[in-house]
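Complex shown without one protein chain; remaining protein chains in place.
First chain written, first letter: the chains are A, B and C, and each begins at residue 1.
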Amino acid sequence: MDKPFDNRAWFFVLPVFVLVAISAIIPLMTVVNYSFQDTFGNNVFFWAGFEWYADVLASDRFRSALLRNLLFSAIILLIEIPLGIAIALCMPRKGVWVSVCLVLMALPLLIPWNVVGTIWQVFGRSDIGLLGRSLEFVGIDFNYGQSAIQSWIIVVMMDVWHWTSLVVLLCYSGLVAIPEAYYQAARIDGASRWKVFLHIQLPKMQRVLLIAVLLRFMDSFMIYTEPFVLTGGGPGTTTTFLSIDLVKMAIGQFDLGPAAAMSIIYFLIILLLSWVFYTVMTNFGVNAADRPEADR
Amino acid sequence: MSGEGARGGAGAIPPSTSAEEALERAEEAPAKESSPLAGLGGNSRLKALVPTLYIVFLMLPIYWLINMSFKHNNEIVSTFTLFPENPTLDNYRVIFGDPSWYGGYIDSLIYVVINTLVSLSVALPAAYAFSRYRFLGDKHMFFWLLTNRMAPPAVFALPFFQLYSAFGLIDTHVAVALAHCLFNVPLAVWILEGFMSGVPREIDETAFVDGYSFPRFFVKIFIPLIASGIGVAAFFCFMFSWVELLIARTLTVTDAKPISAVMTRTNSATGLDWGVLAAAGVLTIIPGALVIYFVRNYIAKGFALGRV
Amino acid sequence: MLELVDVGKQVGGETHIADVSLTLETGSLNILLGPTLAGKTSLMRLMAGLDKPTRGDILMNGESVLGRSVRKRSVAMVYQQFINYPTLTVYENIASPMRIAGRDRGTIESKVREAAELLKLEELLDRTPLNLSGGQQQRTALARALVKEAELVLLDEPLANLDYKLREELREELPRLFARTGAILVYATTEPHEALLLGGKTATMAEGRVTQFGTTIDVYNRPHDLHTAETFADPPLNTAPVRKRGTELRLGDRTLGPAPESLPDGDYTVAIRPHHVSLQPGSIGGLSLPVRVDSTEITGSETFIHVSMGPESWVVLTHGVHRVDKGQDLSIHLDPAQFYLFDADGLLVRSPRRHDEAA
Partner (left out) sequence: MARITLDALAHSYSPNPTGPADYALKQIDYAWEDGGAYALLGPSGCGKTTLLNIISGLLSPSSGRILFDERDVTGLSPERRNIAQVFQFPVIYDTMTVAENLAFPLLNRGVERAEVDKRVSEMLETLDLTTQARRRARGLNADEKQKISLGRGLVRYDVNAILFDEPLTVIDPHMKWQLRTKLKELHEQFAHTMIYVTHDQTEALTFADKVVVMYEGEVVQIGTPEQLFDEPEHTFVGYFIGSPGMNILPGRIEGSTVTVAGRQIDLGRDYPAVEEPIEIGIRPEFVAVREAREAGTSGVPMSVRTVEDIGRYKIVRGEIEGGRLDAVIDESDSVPTSAAAVFDPARINVYRDSHLLRARG
């Protein structure tokens, strides 16, 4: 049955609306305001139009940070999504091990992000870290502070360590919600393991996978604290992602105009790409006539 | 309702015996003994290997941190040991002996709790509205809420600072809690809406037909029904607020400085006291671990956001 | 007394309920019969006050209740899905409407015990509904509706999700339980057989309209139109298009019998219930038709024989066990006195005479 139409429902939404409006719209207006203005200090501002936008979009600094971010998000998604699915598929479905697995896997998600950076900083150092020391031991000269490739490897490893569990938990919750009858029917239909995955598990996970992809994309695209602590954006600017650059510009150099313009562009890119993921994934394998109910 | 007389004479008619229900429930859960995927290939030992390896990978860095937290600084720097050779609690003593250290924990917990309470209390009615009614602009509103989750904290750091400065809220717990609401409220609404939609609307209607007023129904019937959803939403609010650093650091100077921000101090401190840093890190993991332990039975359901 | 005056409900562009006028007497049992999506539930929701009609008026004892919220109305409702408060015990579930009404402790206690006894729930009062079987859950919901002593009790396919035998027992019990409270009972069902067993009055529904309202057995025996007749038939009604020419009804090139003289010539639909078709020749004026057997179903006491007669598929219901083979050619026998005749618009123009009327 359809939900009834009732505008009085707005009373329920009002607190959320007020709260979020105050903490989102006012700051956002500030940002927008700055992005169109220039200053010579002393709180004197004048209209700068789209100048900052043009500057930001044309700057190599922004472009390379954006490219780094895109590459990083792509690598993260390509590793974490399949890995997360695979681990979720292999997890036990009942018994005490479920709780043990879930608790241990969720642990990295609840560690403050800078501590995550610290943990990996300590773990990866070749003088005092288990990982760095072990790599030295097998003859690899590991120094992520000097090598661009190595710094990327450790940042990606850290993110995989930090966030794959989110994908696992999402997929797992999707998997356990599949009624037993589907597996039984598949066994009776003689379906192979692969076909069960392809025709039952994957379609039934579509919704949670959408959430996983969106969350992982957004968060990896916004990543700030962990690489900031781990590599400080270096060596050079090899791991300087958009957020790191933005904070450097806004708070470090106090270039409010360009920083604000960059914020807006940054935000819009995330919105756009999220929308693309959303549209592609909800329409995948679905006719226009029969959209899933998750569509809202 | 076998009734009396003739029917009763048929002896074996089902009144409500407990054996009957036991059987019924047993029957509703058929084939539980053979794993759903048994016979579909895949050695079960090999299957157990994958999560095991993954957990080992997760635990190693954490283990290393714990290991270090029990070592003296010179053992950390000069030798390489898999276990502390001279286990010490000195690093923890440093933290618990210095208010600027342990105060950070208290500050963090205060704003996390405020944030969780505020987020949930505004999200509950909103989620109810979204799950039960259509109204003017509902879809746009819902989408707009979610876009806030997509806003990079870095974008908001500076304007937040200015906004809260204007209200004189800088360096207060409330400031951080309110700022985090921007990210947590949309998520809480989303999660709760999912759980609420899993509750049949007929239950609401039955309550209204029975004569319940809305507040009474909401508190007495509805909230207990979605208790697990509230738990999960609280978990997510806690999680974000506890782990976030950028905004928390920007909005605080000394009085409400979160532990994670206090920690960054040692990073640049002279001679890097690795042992204390590790101990502080270990202590930041503990609240999270406790929270997970309490919601462990809801995690699987919670991540499905109440419906799949 | 509940009156619906010209009630209609539109949602978006769709009409859920159209022009329904009904008067339900106090203490009566009223059945809403129709297939899924015929509007039974929509109509009940309007009666309960859960939805507001977009037109028309609803009066309770002569007074319009449109402006009154569902909380303030004297109404109880039981759904097809077993709806209870999952977090409350069975006892608290049953007690809940009385607690809200502010009844005193002693009254609540005795009423709950009484209802529990009537519905065989005494042993289960301390459990929560999700630990009960489906039948017990529904009995809990019924007990809650019972103790409320509402003027209007709405049961929306309350037995549809229960076992066959359980259904039979509860069905017998239900009207009696609520009759004692003097409530207006409204009972929705998709099954004609259930409507007949319950008796009372029946409103047949199709596409949001009430097609006929009257004593159940009268609606069954004298449906106003073909649609109602088909809705109210289990096993399905046998129909065939016929042509009236002069004094005869003709099916293809075969004479089916004399036609009522008052009718104009033209196309009609003839209908006959399966139990009025026989394998034995017998009654006076009997008519034989050759058919071919498609399949047979034997219930032990009766046999359903599915036959085809040219393009028409018919069902013959006979007492006892008859074994006939698929593909076998048979003669079926019918008494033209048992014919229903519907005109080209589907309106009844002739119904069979009932024996009890003759008596």
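FYI, a contact is a pair of C-beta atoms (placed from the backbone, for glycine too) under 8 Å apart; a residue touches a chain by one contact, two chains touch by 3 or more.
This structure is a prediction, so every number in the text was calculated from the model and none was measured.
**Q** Using the touch definition from the top, which of C:69, C:107, C:280 or C:295 touches the missing chain?
**A** Considering the complete complex, C:295 is the one touching the chain left out.
**Q** Please output the residues of chain A touching the missing chain, sorted low to high.
**A** Chain A touches the missing chain through residues 179, 181-182, 184-185, 187-192, 195, 199-200, 203-204, 285-287, 289-290, 292.
**Q** Considering the whole complex rather than only what is displayed, give the residues of chain C touching the chain that is not shown.
**A** Against the left-out chain, chain C lists 35-36, 133-134, 163-166, 168, 172, 190-191, 193, 196-197, 199, 217, 220-221, 234-236, 273, 275, 294-295, 297-301, 304, 306, 317, 321, 326, 354-356, 359.
What we mean here is this: only the chains that are shown with their structure count from here on.
**Q** Specify the chain with the shortest distance from its C-alpha centroid to the centroid of every protein C-alpha atom present.
**A** B
**Q** Can you check how far apart chain B and chain C are, centre to centre, with Cα atoms defining each centre and the answer in Å?
**A** So the centre of chain B lies 51 Å away from the centre of chain C.
**Q** Express in whole angstrom the distance between the two chain centres, defined as the mean CA positions of chain A and chain C.
**A** Distance between chain centres, rounded to whole Å: 56 Å.
**Q** Roughly how many whole angstrom separate the Cα centroids of chain A and chain B?
**A** Their C-alpha centroids are separated by 18 Å.
**Q** At least two partner chains per residue is the criterion; list those residues in chain C.
**A** none
**Q** By the touch rule stated above, which residues of chain B touch at least two different other chains?
**A** none
**Q** Using the touch rule from the top, collect the residues of chain B that touch chain A in their complex.
**A** Result: residues 29-32, 35-37, 39-42, 47-51, 54-55, 57-62, 64-65, 68, 76-77, 80, 82, 118, 121-123, 125-126, 128-130, 132-136, 138-139, 141-142, 145, 147-160, 162-163, 178-179, 181-182, 185-186, 189, 201, 238-239, 242-246, 250, 258-261, 263-264, 267, 274, 277-278, 281, 284-285, 287-289, 291-293, 296-297, 299-305, 308 of chain B touch chain A.
**Q** Show me the residue ranges of chain C that touch chain B in the complex, using the header's touch definition.
**A** 48, 50, 69-71, 75-77, 79, 81, 83-88, 96-97, 100-101, 119-121, 123-124, 131-133, 135-136, 141, 144, 148, 165-166, 169-170, 172-173
**Q** Name, in rising order, each residue of chain A that touches chain B in their complex.
**A** Answer in residue numbers: 1-13, 15-17, 19-20, 23-24, 26-28, 30-31, 86-87, 90-93, 98-99, 101-115, 118-120, 122-123, 127-131, 133, 161, 164-165, 168-170, 172-174, 176-177, 180, 183-184, 186-187, 191-193, 196, 204, 207-208, 211, 218, 221-222, 224-225, 229, 242-243, 246-247, 250-251, 256, 259, 263, 266-267, 270-271, 274, 296.
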